[in-house]
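Omission of a single protein chain aside, the complex is shown with its protein chains in their original locations.
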Amino acid sequence: MSKVTITVNGREMSGEAEGRTLLVSFLREALGLTGTHVGCDTSQCGACVVHVDGKAVKSCTMLAMEAEGAEVTTVEGMADADGSLGVIQQAFQDHHGLQCGFCTPGMVMSTAALLKDNPTPSEAEIRAYLDGNICRCTGYHNIVRAVMAASGQDVSGLGVVAAE
Amino acid sequence: MPKDGGIGASPKRREDIRFLTGEGVYTDDIQLQGQCFAYFVRSTVAHGTIGTIDTAATEAMPGVLAVFTGEDFKDVGGNPAGWLINSRDGTPMREPKRPVLAHGKVRHVGDAYAAVIAETYAQAKDAAEQLAADSEIEDLPAIVDMAAAVANADNRVHDEIPDNLCFDWGWVEDNRAAVDEAIKNAPHVTTLELVNNRLVPNAMEPRASIGEYFPGTGDYKLTTTSQNPHLHRLLISAFVMGIPENKLTVVAPDVGGGFGSKIYHYGEEALVLAAAKKLKRPVRWTAERSESFLTDAHGRDHVTKIELACEEDGTFIAFRTETLANVGAYLSNFATATPTFLHGTLMAGPYKVPNVYVNLKTVFTNTAPVDAYRGAGRPEATYSLERVIDKMCRELELDPFEVRRKNFITPDMFPYTTPVGLVYDTGDYNATLDKAMEMADVDGFEDRRAESAARGKLRGMGLSTWIEACGIAPSNLVGVLGSRVGLYDAATVRVNATGNISVMTGAHSHGQGHETVFPQIVAEKLGIDPASVEIVHGDTSKIPFGMGSYGSRSLAVAGSAMNNAVDKIIAKGKKIAAHMLEASEDDITFEDGNFAVAGTDKSLSFGEVAFSAYVPHNYPLETLEPGLEETSFYDPGNFTYPAGAYLCEVEVCPETGKVDVVAFYCADDFGNVMNPLIVEGQVHGGVGQGIGQALCEQTTYDADGQLLSASYMDYAMPRADDVPFYQVDYSCNTPCTHNPLGVKGCGEAGAIGSPPAVINAVVDALNSGGFTHITHIDMPVTPSRVWTAMQAQ
Partner (left out) sequence: MYNFDFVRPSTLAEAVIALAGDEAQPLAGGQTLLPSMKQRLNMPGTLVSLTGIADLKGVSGEAGASVTIGAATTHAQVAAEAGAFYPALADLAARIGDPAVRNRGTIGGSLANNDPSACYPAAVLASGATITTNKREIAADDFFDGMFATVLEEGEIITSVTFPIPQAAAYAKFLQPASRFALTGAFVARFEGGVRVAITGASEGGVFRWSDAESVLSNSFSGDALAGKLPAAEGMISDLHGSAAYRAHLCGVMTRRAVAAAG
């Protein structure tokens, strides 16, 4: 066991890790930040996406020791300073972009990374960017709408035929 | 009446706050003092005899606390099938015992035959690897192909079952002769052989369980990924471990999707309880995704021959099906109901066909158990029907829209008794078809096809008009059909002294948004703010009872129980108000949250009445009890029958065979809609899964019973760029006639109606491109399969 120190959501935190401890296990078990989830063991599902030094990574495919000294942002750090939902989180709630909530942390973190690089992505760009995030509940429809809405785009006409 | 948050409104989901901020609490998020870890030793062969398991070296490894093998559970009860099905000859189904851990034989890759408990997860896994190395498993020939399993009586999944058949079922057996005769004499018969592909449910949260034992009281607690904690408690108590129900609490906290796979009781849950008792410490287990692939109950897996007999004008005369349905190595809890009463009973579709006969043989194989997965039997029925109708239309050059209209049961015919045992209460199938055609701009299709052609793509349109039976289920009816449980549900509405409300419901929310929708209904009925209503679910120690969430039943059954409990609250409130206002109970009215004496200005608010119930000064205690809490058990009078019309447009790349779903239109009848936003989300999700089944999801076992598609590297989950925006409408509703909310259920619709629409569109596209030899391609229509079919010309 060795001590690993990272700055998570602006706060320096330390814990013990083995060589084989994955960043996601370190966050969940050593630091108690269970918002980041594990949905697969082949680096495909994206439930574990966090930002390391500003870049989205799959925390199940990075060793905790590789993050020594890094700035890490998790879904727990995405709310506004006053504790209210951040823009992306609010868009996901407004547009029903989540159901069971399990993939949601990864979706939020991937969306944040996308919008940083591409502030107004097209539908196709969003769908392509979310290639590494699997959702089983939503059929992606409202996730894509939420991302568009979070980037300030009008989504009112997209796919909804209102009932009387 | 609450305008913003009542029935028919779309308030933001309250559960989203915790999920969006990382504050959800799923089973694996719970850390307990003194916890230790279980890891299961799983068979790497599909079929084998278990020889010596030498635990000595394992027990000596670092951190190891206990080792269990199948021998430890040999004498405890087995995990049962929930439905008894009789074969055509009247004999009961063969029902092999499903043990906690395999003993004697292992019967599928992933079958757990031992477990190791250790201080850390890594130690448990290391030790399990040692135990696997010290276990003698003698390989037996694998039984994988269903036809071969039935044909070879010598090679048996269960030694006591000679032909690997669970049962040979006829539905309705009395129809058989008439159907045979009708088909023999029909002017036209279309025959189609098809495979309904095996699917892995793939809820994004893997299964997980934590067992606890409290030596001071002898109580147990199981925290687990369940869609129905009471069902888990019942199975563990009554059948598997014999723990008294009142000594076992089952908690299903936040659960990350289920889709059927978390209905069932699995051996891992019993093991962590047994280990917790032995060690007097919490014992936890969380599946790795590869374990999920190998051990979660899979779905579908039917091989079917369907015949459709009709007049030359497309009027249906008879349907006949012969199906082999895979149940895998053991009977999962609903495995015998899914291919029978959730499948055979739907084989008339929304059509007034006079003759229907379904024959179905369920087969044991050395594969993972197969059970209900979103739709459960109804997608299989719908797919067979809607595909064979499409093929018939092509053979007779008939318009697929008109053929459906010609055969639809019409609104004047309800209640309508089908030849396969259901009584449809209401519906308007032409209305949803009209709506779907309008949404999809069917008249403009040829222009869109030309535009696709200009880009080198073949465009096709596919139709599916589907019906299902959900709101599961009337206990009287299912009891006659073999169910060993009742399928009512329960709710307790507790009005607290300060006027806010806790609703304890047997429905479990694992994505469906109950915490938002149910308060809308309570608030609407009581004329109060929905924010003052909280939903309590997922904990057997807090809720009265409940059969859980599956079969699109939560709103129709548990919601009806809640509705009726609220009615009882209002009735009790009137008694209290009558006492307080010194009036006759008959003169008390309740409107907009106020109890009033009719014809006077005397009234009390709901809150005043609630407070009085808990401060019962001057109560006539002989006739009026204090307190304001009511429970209702609701047992539905019938299934509910949602129906709809789905239209799909695809583009096929003739160079690569790749299919893109470019548009998808849903016109559904769900009866009354409580929360449009959530209904839309349910349809989206179901359609997404249906498109996944149609295009890419493929569960493949090789001849040795090895699962080739055992991870996301080989099992293709639909991704965001595999699907389009869906167009969803639910305005053509005909309210359910027999439940108090007039609701039907929307959770499975998308997965039921969509696969045939996709495949019909693919066949249409290929035929339009000159590939007229293609009458059918089995799902999933992967690029490779489509290209291969094109080459066969």
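Think of it as A and B in the order they're written, each chain with its own count starting at 1.
Here is the rule we use: a residue touches a chain if its C-beta (ideal position, glycine included) is under 8 Å from a C-beta of that chain, and two chains touch if they have at least 3 such contacts.
Bear in mind that the values here come from a model prediction, so they are computed numbers and not experimental data.
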{"item": "Displayed chains contacting the withheld chain", "value": "A, B"}
{"item": "Residue among A:36, A:89, A:110 or A:142 touching the omitted chain", "value": "A:110"}
{"item": "Which of A:65, A:87 or A:158 contacts the chain that the document leaves out", "value": "A:65"}
{"item": "Among A:57, A:115 or A:150, the residue in touch with the chain that has been omitted", "value": "A:57"}
{"item": "Chain A residues that touch the omitted chain in the full complex", "value": "18-20, 22, 41-44, 46, 49, 55-58, 61-63, 65-66, 68, 110, 113-114, 129, 131-133"}
{"item": "Interface with the unshown chain - residue positions in chain B", "value": "122, 126, 129, 290, 655-656, 658, 695-696, 698, 700, 708-709, 712-717, 719, 782-784, 787-788"}
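Going forward, only the chains that are shown with their structure count from here on.
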{"item": "Inter-chain centre distance, chain A versus chain B - centres from mean C-alpha coordinates, in Å", "value": "28"}
{"item": "Sites on chain B touched by chain A in the complex", "value": "12-13, 15-26, 28-29, 31, 122, 202-206, 254-257, 259, 288-290, 439, 510-513, 673, 676-678, 680-681, 684-689, 691, 711-713, 717-721, 723, 725-731, 733, 750"}
{"item": "For the chain A and chain B complex, residues of the former touching the latter", "value": "18, 20, 28-29, 32-42, 44-45, 47, 74-76, 78-79, 85, 89, 92-94, 96, 98-105, 108, 123-124, 126-128, 130-131, 133-145, 158-164"}
